[in-house]
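My structure is below; once you've seen it, I'll send some questions.
Right, subunit A next:
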Amino acid sequence: MNKSLKEKLEATFKDIRTASSEDSRMAVSAESDNVLALLRFLKDAGFNHLSLLSAVDWIEDDCFELCFILTSYMQNDDEVTGRQRLHIILKTRIPREKPQFKTVIGIFPNAEPYEREIHELFGIKFEGHPRLIPLLLEREYEIPPFRKDFDTRKYVQEAFEKIPFVDDKDK
Partner candidate 1 sequence: MVVKIIQIILSPILALVVGVFFLGLARKIMARIHWRYGPPLIQPVIDMIRLFYQKSVSHGSMFDLGLILSLAGSIVVVLFLPLGGIAPLSGSGGLLVILYIMLLAPLGMALSGGQGANPNISIGISRKLILGLGYEVPLLLVLLAVMTRYKTISIIEVVNAQQSTGWLLFSFPLFLSGLSYFLILPAILGLRPFDMSSAPQEISSGPMVEYGGKYLALATIEHAFVLFISIALFVNLFLGGADNPAIFFVKMLVVFVLGLCINAVFPRFRIEQAVKYLWKWPTLLAFLGLIIALAIRS
Partner candidate 2 sequence: MDRNQITKWLKAPAKMANKYSLHAIYFCTGCGIIEVPPVITSRWDAERFGIIPVATPRQANLFLITGYVSVKTLRAIIRTYEQMLEPKYAIGFGSCPINGGMYWDSYNTIKHLDKYIPIDGWIAGCMPRPEAIFIAVTHLWTLIDKEMANGYIRYRENYKSYRRNQEMALGKLEWPPLFPVSDESQGNEQ
């Protein structure tokens, strides 16, 4: 399917690996320095919708992995075989000790709530984001709750089980 796209990618950028499992999906792994240029390249090639921006916690490898899912809806270009709804997953790894990344709002403005969510749930800071405040949660957590070393059972016992039932005796 995207032989030509794959060839173009590997020609333009170094240090990336591509793999495609089906005809309409492709996974691209890149270094974190290349990501913004890669995103701009893919947006110009027709993948102009950022469907999802998410993160994975690889605690054994001591890194986070950011995943960008790009789709192209109206692709009639015969370079990219005219089939609609192609997906590209762009993955990049960032170190776990000081997790930060550059914001992609300049290329895809709809990444703003995704980055807020990743910041409050994983603790990854995005430089250049205008408003990095919590999106869904109310409370403050010392370890961001989606990390693999966050102990949910301990947190529930400390935060919720300690609250006593209301008894008629303590009127």
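Keep in mind how these were chosen: all candidates are chains of the complex that A comes from, given by their letters.
Here are some notes:
Just so it is clear, contacts are C-beta pairs under 8 Å (C-beta built on N, C-alpha and C of every residue); 3 or more make two chains touch, one makes a residue touch a chain; residues count from 1.
This structure is a prediction, so every number in the text was calculated from the model and none was measured.
Going through 1 or 2, you find that the chain touching subunit A in this complex is 2. Those residues of subunit A that touch candidate 2 in the shared complex are 137-139, 141, 145, 150, 152-153, 155-156, 159-168, 170-171.
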